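Structure first, commentary second.
For this view, one protein chain was removed and the others were kept in their places.
Lettered A, B and C in written order, each chain numbered from 1.
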């Protein structure tokens, strides 16, 4: 079971709102909205997405990674290495 | 007219694809997909959004800002200040 | 002449402070300072550096780019393309 299962509904709700923002962006472009206003909306959408990412990472560390560390040193290291790759990727995106 | 008008269809197509990615994220969460895989998809969605932002900024500079600079020093400065705020916001998101 | 010339001293002063922060980081590592405190200092140093970058970009747009746009369409486009590459690089760093 994924670590975020308990708050699943909350994540889906937030992603649905982000989906609405992306649809709003299409409408803005279609209606020739001023570039800077479109960029403001893009920044806010990106931030919302990254917040979801940070939330998932937090729960991943508190559940999957913690469980793996408790299981064995090897399992813990594997999960931590994998998490670091994800953190680096989030940082660059 | 917005600076990106000529490539309007291209932007809308890209945003539609991003909308699909966000819907895919909801499905992933709903199906308890492994956190790290969800995070990978979040990074790729964020990157796609930021690329749209950079594209819009590029056209904004080449059209609106250039036109304003040609018009008057004051108009040019105003547009450049506004663009800098947008750049800073994109950088932080 | 570079666009930032008027505020040259200000930039050098800020970079000297950043140099001091980087030297502080070496000392922290040497004294086995707690990781999280080192990371906090790294974040603040990175932010200070990026602020210098944004300041330089702002002056570059207001001086070099504006002058090039006033000179000719071709010169303006060249400078804007070059600035976009720098913006993209700053965004990813």
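Criterion: a residue touches a chain if its C-beta (ideal position, glycine included) is under 8 Å from a C-beta of that chain, and two chains touch if they have at least 3 such contacts.
Keep in mind that this is a model prediction, so the values were computed, not measured.
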item	value
Touch partners, limited to displayed chains, of the chain removed from view	A, C
Touch residues of subunit C, complete complex, unshown partner	1-5, 8, 11-12, 15-16, 18-19, 22-23, 25-26, 29-30, 32-36, 38-40, 42-47, 49-50, 52-53, 56-57, 59-60, 64, 82-83, 86, 89-90, 92-93
Subunit A residues touching the omitted chain (full complex)	50, 54, 57-58, 61-62, 65-66, 69-70, 73, 76-77, 80, 83-84, 87-88, 90-91
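Methods note: only the chains that are shown with their structure count from here on.
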item	value
Chain centroid nearest the full-protein CA centroid	B
Euclidean distance of C-alpha centroids - subunit A vs subunit B, Å	18
Subunit B and subunit C, separation of their C-alpha mean positions in angstrom	22
Whole-Å separation of chain centres (CA-atom averages), subunit A against subunit C	28
Contacts with 2+ other chains: residues of subunit B	50, 57, 83, 90
